[in-house]
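Working notes for the structure below.
One chain of protein is taken out of this complex; the other chains stay put.
We just call them A, B, C and D in the order they show up, numbering each chain from 1.
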Amino acid sequence: MMTIIRVAAVLLTGFFVGLTLEGVSRKIIARIQRRYGPPWYQNFIDVFKALSKNGITHGWIFDFGILMALGGVIATLAFVPLGDLVAFPGLDNLFIIVYLFAVGALGMAMGMVGSGNPNSSIGVARALTQMLGYEIPYMISVSAVMYYYKTASVSELMLSQQDSWTLLKMPLGGIVAFISLLGMLGKKPFDTPIAPAEIASGPMVELSAKYMGLLMLMHTFSIFVEIGLFVDIFLGISNYWTFLIKFTVIWILATLISSVLPRFRIEQVVKFYWKVPLGLAFLQALFVLLGWVF
Amino acid sequence: MANHERNIWEKIADQLRSKSLWMLHYCTGCGAIELPPSMTSRFDMERFGMGPMATPRQADILFITGYLSAKTLRRVIYTYEQMPEPKYVIGFGSCTLNGGIYYDSYATINRLDYYIPVDLYIAGCMPRPEALLEAFNELMKMIRKGEANGWKQYKENYDWYKNNQIRSLGEVLVHDEFHE
Amino acid sequence: MIPISYLVLVFLFGSVVSYLITKANRIVGAIFNFLLTFYALFVLWNLEIGHTEKLFSILEGVENTFKVSSLGKYFSIISLIVISLVSFFIIEWIRKKPSRPAAFNAFVLIMSAGIIGVFFSNDLLTLYIFWEIAVLGSFLIVPMGKEDSKKAAVIYVVTSAIGSYMYLFATFSIYNKYGILEFDQVSRFLLNEPSNLFKWFIILFIASAGIAKSGIFPLHTWLRITHGNAPDAFSAILSGQLVKMGSYVLAISLSVFPSTKLLASFYSGVPLLNYILIWLGNISIIIGTFMAIRQNDMKQLIAYSSVANGGYILVGLGVMNSIGYAGGLFHVFNHAIAAAMIFLSFAAVVYRTGTTKIDEMGGLIWKMPWTFVTYLVGIISLAGIPPTSGFISKWMIFNALLTKGMFVTLTITFIGSVGSFLYVFRPLAGVFLGQLKKKHYEVKEVSPVMLIPMLVLTLLTLFIGVYPKPVLDFIVSIENSLGIKPIEYSGTIIKTSLGQWDTLTVFTMFAVGFIIALVLYIIFPRGKKVELTDQYTGGEYLFNYDLYHYATGFYRFLERLYDKHPSFEKLYGMLVSFFKSMGEIINELFYKVSPSGYVFWISIVILILFWVRW
Amino acid sequence: MSALLIAVPLLIAFLFVPLKNKIKYILPFVALFSLILILKLPIEQVNFLGGWKAPFGITLVLDNSSYYSLIVVNIIFFLLSLIPQIIEKDLSLIFLILMASINGLILTGDLFNSFVFLEITSVAAYILSSSKRNYYGAFKYLILGSIAGAFYLLGTLYSYIGTGSLNLADISKNINSEFLAVVPILIFIGLAVETKIFPLAGWVPDVYASGSALTPAILATGVTFSMMYLFGRIFITVFHGEFLNVVYIFGLITVVVAELSALKQDNLLRALSFSSIAQAGLFLSVISMNSYESLTAGYFHLLNDITAKFVLFIIAASIGKSFIKNKTTGIAFSIASFSLIGFPLFAGFRSKLLILKTAFLNQNYILPIILLFATIIEIAYVLRWNIKLWYPDNILPQEKEKTQKLSWNVNLILLIVALVIIVIGFYPDIYLKIAQNIASGLTNYRAYVTNVLGGM
Partner (left out) sequence: MMSSMSEIVKNLKTLVKKLEIVEIDEREVKIEIPCEKTLNVLSFLKGNGYSHLSILTAVDWIEENKFEIVYVLFSWENGGKFVVSTKIDRKKAKFVSVMHLWPIARFYERELHEFFGIQFEGNDDMRPLFLENWDSLPPLRKDFDPLEYSKEKFPDREYIKDVIYEAKVIRGDLNG
């Protein structure tokens, strides 16, 4: 019974905090471009407006893909500990979270390409290549942390940052993780898969009303999973509220960076990720092996 | 147009729809140049919750910005039908009203709402962004009052619109000779 | 239950019987095949461990015997599952496809006889004998496929011959030095063997047979051609099961001859020999993944993925700690089932459409939904995504590598698993989803006889994915028999030093998430079903929707980064042509010469002889 | 008594000259007769021709090695005589002469007498190889054979000067060093042409690939076996394995060279001829390890190779482009080729194991490597041929009708031989017993000397 309440709490925080923060980010981007920008609750309106329209569907695989995507991401979110609010105390292994997240990605990809529009296939191919790009440095830096603390459970990783944040202990790993976090979020410099001008918003080209709403929900939950992981691993011990504050800080930092950078070409993304971040990640792993940790 | 009876859900939905209108990035005529200034910092369309969307599947509003030749009209109708239900059309400038300066041309249409239902017209041979924002607010009010029912009309007297379209554009078997 | 040697004889004579039956009527022959293999599976299922049988004796002083070890039983049950299900698939498939059905059925039985012999042989020589019988059986089936499958058959046999002859060389050097060939005796002698060099030589040469067969780095080139061109249903057996013989020999050479005790530890408990083998596995993962991304022929694509997964198994087995070894063994099971599923779905697709090129197909999901479901679950398990069993073995290998702190290998396994998302998605998008071609409008779903094995495999993967206990029991019994500390798990929670996870909660949580999404889906207004050609095309009217499908050069932008990659096939091709040209020169010089030339050569020989004698 | 073995075939050959090609149908009886004769003969029996005592007169020695090789050779002749279809018009006479000379070659205990029989066999072989108008090949073989014969004669002369006698036993008894330097080389060259050593086997592909089924069938099996037997007799019994390390090197080179040049052949008969050169080279290198086990392994391998070559050559010469019409011959062909390579169920595997065991026994690691390397190449081209014949890619329909079915008795015999290969694969002791007896006969030369010289 307790787990159900905890899972519900995690999901609701994901929903509300996620959407408000997205509205806040749109406000920040507007302010950077010296205009007013929409109210903070704009994303709520967008989601519910999209859900209320009656759109079109391309057959059962199209619907199944969306459901699998949303279901997968919700399942992943349930395993992510938000500060001290942990839905499944012992079972939140990092590999599970990363690979369960892949269920969501695969479901979305399969559904979108199921619509039959080549724009979505191109978009998905780009998304998967980008994933190949940012996943490797991220996993190395995170496994360096796991190797150092000798545990793969996220909540234990968080609790074992007694003396100082892992970000301070392993700065290189933290930077690499943040850069790949940008890639994961799909923010500006790395939003080649959803490039509106080139491939008509990539995978979402055939998403009409309800499906667009479900996908926006999935996007908010996935943001929550990605940044939640980063905060838990790198930014020290935090109870629920300090977790949310750190979450907002990281989110605003990411929006600031993303609002001023143009978009990468897809080859550049992979080349970028496999040059500097990969090098830094290997360096960090070497340092951990040699035991040079601050 | 009689004001259909709306239940509670539709009223809420109309409130939401008015607050977040997504426009389709599909500009047909010389009026398209008016949209960027209305989006950027001076006039900022986004504060009304309006933003550009790449595909008709996600868009709510379709702007017809300027003169419409027969061939472009055919594409506009095709895109209009691809948009999901509650959809609105705004006609920019006099060319959509009564053919404007091309009233006597053999290729451009003279009256837009003869072919697709138009919720709002903006007069002027390319209205300025202020007029645009005025029109957007006007449209939002209409949506909130439930008067912007162009898409319902299109659905109800669908064959009237279809006959008008056939009358002006005629049936064309799409067969481009260059890519056999 | 009849003893194993009788089972092998039943298979050998059964092949002649099935040849005659299939000559009479194909379907009955295929059914006979299926019943035989299924009976064999039943027999193997309740074989008790430790049961030994005496066979013949070729070299005096060595008694060739069969011994049921838990490792052998595990491998043979996986192989028999794959073979019996594929032979059930063949009952329908044989109606149209192979050019010589009678020979096909006969050789399948010979091959399975060889396979059973390999897994239960108790000494190096019997293993070699049944190994060659299996190669003979499978080699004669491969040329029945497409046009250049004939060349593929020769390449296949030559590569496996290279591996098995190095193995034979090692066997005889052991026999010559100790006079015994049983595995446990050999390992005992190896333990107190003074010279390190001899130990290295023995283990490396024995492992070379495994390397050749499971397509690890130096000898991986034959996989693409053979799997790509073999008859479709047979490539399911070829990659699902025959490659596992290679992994079996690797498992033996790494665990039965306990390399940890034999050699000094080189890097955190892993001896140098294992480290080299792990690096071979790494290279084959990289080659398999990056070459699979480039392929446009779907069968060759999955052939390269078997190279990558062979590398995974080797890495799993090489890391000599309990979780890594368990991961390697579990991955043997996963890859066998997943590869069989994927190749069966490809066989169904080729059975209907006739081509294996990805860009000539599209949108087949609307015509063959069940084949699509099998393929989907197959790639989810191959790519190692949680609800299916594929993830468990990959998770174990990650944990093992992490505890050992081998970061470079860990990176390569990550590249392999993320890369597998890419190359499994290419056929999914190119063949099943996207626009349906005009010429495939009247393609129908495959007959139920072909669907049943596919769906059985799907349910098997999902079941093991959620409830891995049966396979884990086997692995624990293997690890006990080999003296490695077994992994501990309770019910569905798998514990390791780094943390634990519970397959059941993951599955239930996934189901809960799915239900929440479903509820949201049902509340809001239903979408209007729109047929496939009603797409957003930038307002343009399309005349030919076949072209509106993105499949050729699916990852062209990624492939362009490594276009000038070193190709080993060309290297081996040059080697073969070098030998041929040398043969050519000798032929010209010595054999096509006029008589005077012969006289000249005789005088040369005499001169040499006299010069040598004085 | 044993002289009858030589006399009878010669007699019949001359008697039936006028009947011309009717002789074909008497051959089986002659072969059968000689077989029965051999079986009845007591083993340890030396026959002094013309009553002259050993060192002076010509002796026909019948110890257990020559007894068994006689059986092998006569079985081959008997099998060949059962297939009259492949014997061309007037070759049956030559067939008889060849039979007589080979029996003589095996039986003789006298060096000069062996030269005579060697010459007769070579002459018969030249005529045989000229069938199907292959005159150029036969001419080449003639030149080489005669040069070799000349050297062999020189060898006998020197040995006569050195030891004062021509009898093999006598020579082996009083060998001295300076004599040993010259004679083995000459005799080695004399025999090298027949035993297909590396540079001198130039004639083999042209002669074997002449297209007729008979020439390769006899030359590759019967003649080669007798020559190998003679080689063993002289170099091991007489010279007690003096010269063998050079032969070892030549053998290895032959194996590698023959296998490599076989890789590129696009004509089946030529490929098979290269493979027989390679097997002969392998045999020689195994023999030259000069121990009882190596001899047994060598002869056992030679027996397997001969049975396989017998089947392969006959099929290769009489098959069109594919086995579509005649499936049974196809199966026989595949069984023979698999045993050539050494797949486990077949005979070739047993002999390969034996060779490897003996090679490892006397610490000789180069031979196994070369053997395995050669088998890999052999696998490549033999299996390619197998596939090309079983799965012919584009056979035009009218071509398919043209390939006529082989007659029933050829098929029958081929199948029997193929089944023999499989049986040997499972119970090798038949061939093994023959090989062991030959090896024992050759190695304990003391028993040979006492048996021949008897009273002295």
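Note that contacts are C-beta pairs under 8 Å (C-beta built on N, C-alpha and C of every residue); 3 or more make two chains touch, one makes a residue touch a chain.
These numbers come from a predicted model, not from an experiment.
The chain not displayed here makes contact, within the full complex, with B. Among the residues B:K71, B:K141 or B:K155, only B:K71 touches the chain that is left out of the figure. Counting the whole complex, the residues of chain B in touch with the unshown chain are 70-71, 97-99, 103-111, 114, 164, 167-172, 177.
The definition used in the following text is that only the chains that are shown with their structure count from here on.
Interface comparison, B-C against C-D: more C-beta pairs in contact at C-D.
Averaging C-alpha coordinates per chain places the centre of chain B 59 Å away from that of chain C. If you average the Cα atoms of chain C and of chain D, the two centres end up 45 Å apart. In chain C, the positions touching at least two other chains are 534, 536. Shown for chain A are the residues that touch two or more other chains, namely 52-56, 200, 205-206, 208-209. Chain pairs that touch one another, listed by label: A-B, A-C, B-C, C-D.
Within the complex formed with chain C, the residues of chain D that make contact are 139-140, 143-144, 147-148, 181, 185, 188-189, 192, 197-206, 246, 257, 260-264, 338, 343-345, 349-350, 353, 356-357, 360-361, 368-369, 372, 375-377, 379-380, 383-384, 387-388, 390-391, 393.
Contact residues of chain A toward chain B in the complex are 26, 30, 33-39, 42, 45-46, 48-50, 52-56, 196-197, 200-201, 204-209, 212. Of all residues in chain C, only 58-59, 99, 128-130, 132-133, 136, 139, 143-144, 147, 150, 153-154, 157-158, 161-162, 165-166, 168-169, 172-173, 175-176, 579-580, 582-584, 586-587, 590-591, 593-595, 597-599, 601-602, 604-606, 609-610, 612-614 touch chain D in the complex they form.
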